[in-house]
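With one protein chain withheld, the remaining protein chains of the complex are depicted in position.
All chains are identified by letter, namely A and B, in their written order; residue positions are counted from 1 within each chain.
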Amino acid sequence: MPAGTLQIRAISGHSGTVPGRGVQREEEVCKYIDVTTCIGCKACEVACVEWNDHPFRETTFDNTYQTMPSTEWNYYNLIRFAEDERDGNLMWLMRKDQCMHCEDPGCLRACPADGAIIKYENGIVDFQQDNCIGCGYCISGCPFDIPKFNEKTKKVYKCTLCSDRVGQGLEPACIKACPTGCLHFGTKSDMVQIASSRAKQLREQSGFADAGVYDPASIKGTHVIYVLHDIKRPERYGLPANPVIPPSYTYWKWLAKPTGLLMAGLGLLAVFFHRVTVGPKLEQPEEPPPIEHQPDTLEAERKEQP
Amino acid sequence: MSSSVERFDERARRAADRVGSTRVHRGELLRHPVYTRVLHWLVAIAFVLSLLSGFAVYSPWLFHFLTPIFGGGPMTRFLHPWFGLSFDIFFLFQFLNWFGPMTWTGADTRWLKRIKVYVTNAVKLESEDVGFFNAGQKLYFWAIALSGVLFLITGLLMWFDNVMGRWIVAVSYVIHDLAGLLMLAGFIIHFYEGTAAMPGTFRAMVDGTVTEKWARTHHPAWYRAVTGREPRDAYEEEKRRQGRKSI
Partner (left out) sequence: MVGRPSLRALSAVTARVARLLLPFVEIPHDLANDLGINGGDRVKVTSARASYIARAMVTGRIKPMLIDGKKTYQIGIPIHWGYRGIAEDEGKTALNPVNLLSPTVVDPNAYTPEFKGFLVKLEKA
């Protein structure tokens, strides 16, 4: 962190922890979303659209309160609604869906363009559209189906965890807008601690025996964590239970590709040396007849000496 | 191939010959007419452009080196599928043109068994049963045909990757790259064989002719079919003529 950043000590009328207050200077940030206290008001959706200067999209009616079926290139975060019936109990589940800012991002791994996706020390994964070539590999690399393609500009977009705000010591726009305080922002260890104690409270006092923290180890953890009523079945909330990056983006890209390139290089050298040693296939019969034995000039000179 | 394809080929060849010409001198044989030559160079250009633009995306080490050729990263990504599509379309015509002469025979299997002799130049003259194309050329042709199909399928899946499933794209990625590497290997060998390794070959694709001596040396069965003379006899005659010239 550069010296002289405006770190905030206190914020008026603010719910949740103040980012960075009273903690050791730790680089990694985290957004913690408590799904159990979300009321689905969509203030976070509005704040995100406002902060990123996107226009409101025309929406359609889909028999749900959900604004649209999935995030879009100009709509980075979306509350997903699900009416889930289990054991005769109906629960109306609401989850704020956006980029998970994985510790081991699939998008970054798949991307072939230099500098199009960068991960900061604080854990935020940011797209740099200037360097994006529009191939869309990041879309297939993401286990959460987040990056979205813009047909006109041929670039891909997603939630930035308000890297511009965080860089100035502020919390992301969605966290600022949330009225119930279900969105929290701070260091990763702080957020994990708060989330764990909330999950414990849900299990012991609120009767949600399966409550837990969603921070998948299969991608080495994420910088956006959830507390869910039911950690055993994250699919109820539209989350993958075991998010994985397609292995081809690891083994092929980082092992087999360089090997292939090396072999191509060796092939070129082999061809060059073949020509220099074995030589060309000349038309037969060659003329004039080839000289079979060339006398050694040094030997001849030595013989001349008396 | 069906007779309609042959008729199309014939019409194309005649049309091409009206536009261009192949001058065959004494002691030379017509090897590739205008139509074939034009197709070959169209395929070659489309292939090289696909190869370079593909390698820019394939390898981070070559990214900054190759993308300026096409005008930057996004332009390279935009052009690559179009180059690839052109390659597939041009090669389709070349496939129809050469499907017949490229059929695999017993002579080709025997040729492959002698591959070590061929590579080390242990024997100067090709065996009597080598026809218009030798087994190596046929192998390359069929490898391109296979790769062309793989490129097309995986390429289309990757071109429209924002609607295709994740795993389809991730698998296509690998197959497309493997086909690319196969083609690169074949291309290096093909380029070498057509230029430095075999003098008198490159002119076949530029002027369309080869010397009779070249034909006797590298494709004796074709020489026999075209001139009616025995390649071995002509070789001995030539050797005697050279013997008289020497001191």
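One rule holds for everything that comes next: contacts are C-beta pairs under 8 Å (C-beta built on N, C-alpha and C of every residue); 3 or more make two chains touch, one makes a residue touch a chain.
The model shown is predicted, which means the values in this text are computed figures rather than measured ones.
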Query - Chains in view touching the one left out - result: A
Requested in this report: Just name the one of A:Lys42, A:Arg80 or A:His101 that touches the chain not displayed here.
Outcome: A:Lys42
Report task. Among A:Pro55, A:Gly207 or A:Pro295, choose the residue that contacts the chain missing from this document, as touch is defined above. Result -> A:Pro55
Query - Contact with the hidden chain (one of A:Asn63, A:Gln205, A:Thr277 or A:Thr297) - result: A:Asn63
Report task. Please give every residue of chain A in contact with the chain that is not shown. Result -> 41-43, 45-46, 50, 55-65, 67, 83, 85, 90, 92, 179
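Basically, only the chains that are shown with their structure count from here on.
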Query raised in the report: Which of the residues in chain A come into contact with chain B in the complex?
Result: 112-114, 131-137, 139-142, 145, 148-149, 154, 246-249, 252, 256-258, 260-261, 263-264, 267-268, 271, 274-275, 278-289
Report task. Would you mind writing out the residues of chain B in touch with chain A in their complex? Result -> 57-64, 73-74, 76-78, 119-121, 124-125, 158, 161-162, 164-167, 169-171, 173-174, 177, 181, 184-185, 188-189, 192, 196-200, 211, 213-214, 216-218, 235, 238-239, 242-243, 245-246
